[in-house]
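Complex shown without one protein chain; remaining protein chains in place.
This part shows chain A:
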Amino acid sequence: MYYISAASTISHQPAFLNPGFSGMIEPLHAGSALINPDYKEYIEPGLLRRMSKILRMSVACSGACLKQGGIEHPDAIVVGTGLGCLLDTEKFLNHALTVKGLLPPTSFIQSTHNTMAGQISLSLGNHGYNMTHTQNSVSFENALLDAMLLIDEGEKHILAGAADEHIALLDEISKQLNVRSDSRFTSGASFFILSAEKSDQTLAGIKDAEAVGLVKNIPEQITAFLDRNNVSPEDLDLVLYAGSIVGTEDEEKGFQSFWKMENLHVINYLKYSGIYPTASAFALHFAVDKMQHTRSLKNILICNSLIQHNLGLILVQSVEA
């Protein structure tokens, strides 16, 4: 078991510095805005002016998470991002296409994906292991797996999280591609302290995680994952999912009929997080917060198939004695 000692999220939901937010969330609507903290409280002005939205979210969210966990320097910083620093990438490419001569260095430097874990490290003055994973819709799961492996190797506290940012071009591209979606494209960041040992601060545990590319049969993959962890579908108190898992019009009924469990509680977390490649990190915080405030929840499964050929699975367990 890997223990979550702190969790922090910046999203459309009132999650930031707000334990119990899972009881007050509402589905996103057209007018709902990202709830940004006062970034000046977390980032020096000299650094802040250069940071795009995704970097501000990542540094502030991870900073709040470390403060919550009472950890000044984690043993490692591991971040997942599906699309990386899109604003700076767009800015740099637009300059490259329209400006003759020299190109501005800041947007170039900050357009690379590894800026994310790097900027967190720089803001902390941390010299530990530093990694940004990018595997599209399962980037967060891969970051989480990396953090779990580091704990297996003897590290004590890992800062693990994910962030993605929305730019208007994504809406345009999805329109051109006729992408069908039941929520809107947006931004979000979630960070966690993953610890080797249980403490008074432990919020929940991660029993296991898996990231599968080119998945052939999602329900079979989920069953094998549960079997491997000695958990039966009957043990699940809640399933948080994204995308088409069972492949039916009504996914909730699909889950229930697949496992022959009429009362299985199933929630499409994209309705609350909005769509971004690492929204499963929001789902993890949602699950942890829900577990903290609903003691009857013992096992929560997060099934991420935001992109049909990728599958991310996270099994969250309560840690009550």
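One rule holds in what follows: a residue touches a chain if its C-beta (ideal position, glycine included) is under 8 Å from a C-beta of that chain, and two chains touch if they have at least 3 such contacts; residues count from 1.
In the analysis below, contacts and distances are computed from a predicted model.
UniProt records the chain missing from this view under the protein name "Acyl carrier protein", selected from "Succinate dehydrogenase", "Cytochrome c oxidase subunit 2", "ABC transporter permease" or "Acyl carrier protein".
Between the chain not shown and the residues A:106, A:201 or A:244, the one that touches is A:106. The omitted chain makes contact with chain A at the following residues, 45-46, 48-50, 99, 101-106, 109.
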